[in-house]
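Structure, as structure tokens:
Note that one protein chain of the assembly has been removed; the remaining protein chains are unaltered in position.
On to chain A.
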Amino acid sequence: MKEQDYNSHFLVPYLLIIPSMIILIFFLYWPTLQSFFLSLYRTAPFGSRVIYSGLDNYKKLFTDPSYLDSLQRSAVFVLITIFGGLTFSLVLATFLNKKLKGIHIYRTIFFIPYAISPTVAGSLWVFLLNPVAGHVNYVLDFLFGFQVPWLTNGFFAFIAIIIATIWKNMGFNIIFFLAGLQSIPDSVYESAKIDGANSWQIFRKITIPLLSPTTFYLIIMNILFTVFQAFGIIDIMTQGGPANATNLVIYKLYRDMFVNFRPGLAAAQSVVLLFLVLIITFFHFRYGSKGVHYQ
């Protein structure tokens, strides 16, 4: 039997990563580079004029109050959506962790929103919140005698897209929380009970700390979800309105690129987003394994 000569196979690892590198280069690195270059130019529609403008697009972006507003708005949106969404999902996951008859059916039902497309989800909520024939207002009117201007008032429209986004991502969060909950050994709970802890204490002192790796992972994933995937829901439900109340960074980018014919400015926004994602990823790698309680 011949000895494995690793030195003569120095090409093998490179050959092995070539397929994924090709995909990454063509679909990720190359477009990223392109948008960086694009952000240094002002381009006329259909590319008939291309004018080098240095960092003007970035200057314009950061002196534009509407962009700063939309950054701030996005931050608020992300914070509320993640806090609300994760809390809600955790509560539901605890219920779904019970040993009930037909629990699989309930679990499937809660996962469905994640499986449908954002467009369908958005349309569904538009339908429910419709000022003319919406079910939500009908029920509110029937029970409490008032109606809410859901999509025509800036504040409520903002709430509406938060609700829709939380609902949409709920399935994903519940699945991970469920997996996390089920990996906590029963023995821990039993010993806590023997020591006389009540259910709140158990939840607070045992469940939450032991779930923290899952929670941390979900926070990172949810940031990415809410920043990027909110687009579909916003486009269908509010188109960034009323009066820009739901115009988040990703929607503004889309609009500058595809409606306002400003590819340079849109590219600059995508570079800014890229840096934000890099920061989040850095935190994920840096603190993903520390400061979080693993078993």
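Going forward, a residue touches a chain if its C-beta (ideal position, glycine included) is under 8 Å from a C-beta of that chain, and two chains touch if they have at least 3 such contacts; residues count from 1.
The working rule: contacts and distances are computed from a predicted model.
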{"item": "Candidate names \"DNA ligase (ATP)\", \"Cytochrome c oxidase subunit III\", \"3-isopropylmalate dehydratase\" or \"Carbohydrate ABC transporter substrate-binding protein (CUT1 family)\"; UniProt protein name, chain not shown", "value": "\"Carbohydrate ABC transporter substrate-binding protein (CUT1 family)\""}
{"item": "Among A:H9, A:R49, A:H104 or A:K193, residue touching the chain not depicted", "value": "A:R49"}
{"item": "Residues belonging to chain A that touch the chain removed from view", "value": "42, 44-49, 51, 130-133, 141, 145, 147, 149, 151-154, 238-239, 241-244, 255, 258-262"}
